Each structure stands twice: as C-alpha cells, then as structure tokens.
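With one protein chain removed, the remaining protein chains of the complex are shown where they sit.
After this line comes chain A, so read on.
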Amino acid sequence: MENIPRDKLLGIYECMLRIREFENKIYYLFIDGFIPGTIHLYQGQEAVAAGVCANLRKDDVITSTHRPHGHAIAKGVPSGSLMAEIFGKSTGCCKGKGGSMHVGDIDVGMPPAIAIVAGGIPVAAGMALAFKFQKKNSVAVSFFGEGATNEGVFHETLNMASLWNLPVVYICENNLYAASTHIEKAFKITDIAKRADAYGMPGRTVDGNDAVAVYSAAKEAVEQARAGKGPSLLVCNTYRHGGHSRGDACTYRPKGEKEEWLKKDPLIIMENMLLEAKLLSADGIKAMKEKAEQEMIEASEFAKASPLPAPEQALEDLWA
C-alpha cells in the first residue's frame, strides 16, 4: 500500500462508495416500483470492480455479467445514463433496450453486459485478439462469477487466449454462490485459480474484499497483458450481501454467514486502511459519502424525469 499514490487509493475508495450508493439507491427504487423486471445487486463485491478498473484506461475494455452495475460504474459509465437504462428510459446508456443485465457504454470501454453465464469470456478474448492485430497496447478484462468457470467455454477460451498470448485478464469473482448453489456443491477443487495451470497461464487468488490487494494483483496482471506477456486468471474471494436477484431471500445460506462477511465489508476495510494510514480523516470520509449520495440522488432524479422510449424505437438498431 505504501507505494500506491494517495490519489489512486482515494479514487478506488470513491469508486467503491459510488457503487455502494448506487446499488442502495436501486434497491429502494425497485421496492418503490420505479424499476421493471429484476435486478442483481453488487453490494459486498465493490472492491473487485473498483480495484481492477483502477488499473484500466479508457481504451481498455471489459466484459460483464448479469450483475453489472458495479463494473459499469468502475469503468466510467455515467451514473445518470446507467440508472436511466435500468429504468428502461430512452436516455439510458442502451436507449432502454438493454436494461439492468445489459448495461454498458462503448465510449468508456464497456460493451453491453452479457447475461448468459460465461458469455463474456470468449468475447473478451476476441477484443484482445483485435488489440493484438491492431498493435494497440489496450487490454481486455473479463469479469465473471465462480459459477462461470464450470461452463465449457471458460476452458475453451482460457486455452485459446493462452496459446495466442492475448492481452486479456480474467477476473473471477468468487462470491461462494452460483445463484443458490454453494461452491462446495459445484466444485471438487477449492482453489479455482489452479484451473489456470491447465492452460499455461498464471493463476492467483486474492482477498476480494481488500481493494488494495485486488488493485495490486490486477495491476500485475494488466501490466503483463499490456506488455504482450499474455493472459492471466485472478480469483477474488468475496461475498454478495444480498440475494442472487430481487426475489431471493437467501434461505440456502447458513445462519450467521452473512453477518461474518458483513464484518469484512470491503468499504469498512478500505476506510480503516485510509484512516490508519492517515490518508483520510473521518470528516473526509463523511464528505465523500455525502458526495456519492448526492450524485446518486441526482442520477435517480434524472432517470425518473427521463422519457420512456417511443414504442416504434423497438424497430431501430437491428442492422448496422
């Protein structure tokens, strides 16, 4: 942590706060009936998106999942257009056609999130392949849950990406549950990072609730990819505070498990670090929280005030 500039650390913390505030806001807006469909919230996993994306440039790209709000914020999708998209409004980042599970903004390097499990893994390799052809030193980063590593396409792609030495980084967010299915019921192994060995790429595991640890590990992986030294797999162990989707009461979780993880809340860990290192005061934290809160109030006002798309807009955008 000593060798990470203060601005970088504050930037990561601010990003985490913004994600938390955004998701908290969405949670209540959903209950209040502003959001159609369903939502998959990211509270608890903020350190991953924030820590990884702090290493990325605007011309780097990411792929995301059915749980994409945190990745979108961390990659720089403006909170207003993000929220409007989740509302299904015409001012949304996908004009209301994508919705919560498909947010993205290519201007900041995020194609629409892919809600088919593992669907983004090969797409990221393809984007990295293009960068390689084009001799750009941009990097593709793919986020996915531990459940996705049991899809065939994960294995197919890691082999190919390694063989072709692609500038891609695979970020596995291990939050213990694939929807309701605990990792012990879906894996014989306990260390998912070992799967990288089978494809000849480095695999590492970090505490996914420790944003500084995530940042540092991702920095290495991103620098390696950018330098033309090939892909890697980084497993971030974390926990989602809420259910899989809005209707999930988490009855499959053992009693007390969530409470244990709440003690390891990534925001608390980060705040304590910043306070101890005297990089930020309690007042400074309060001010940053208020700023994030204010931003998300404004985002929700923007989304509420935005018009719905005209029905005929359904006919647009099919063909290039």
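As a working rule, a residue touches a chain if its C-beta (ideal position, glycine included) is under 8 Å from a C-beta of that chain, and two chains touch if they have at least 3 such contacts; residues count from 1.
In this text, contacts and distances are computed from a predicted model.
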item: Chain not present in the shown complex, as UniProt names it (candidates "Alpha-ketoacid dehydrogenase subunit beta", "nitrate reductase (quinone)", "Glutamyl-tRNA(Gln) amidotransferase subunit A" or "Branched-chain amino acid transport system permease protein"); value: "Alpha-ketoacid dehydrogenase subunit beta"
item: Candidates A:160, A:179, A:213 or A:285 - the one touching the absent chain; value: A:179
item: Contact with the hidden chain (one of A:50, A:72, A:127 or A:148); value: A:148
item: Touch list for chain A against the chain that is not drawn; value: 36-38, 66, 85, 88-90, 94, 96-102, 114-118, 147-148, 150-153, 178-181, 185-187, 248, 251-252, 308-315, 318
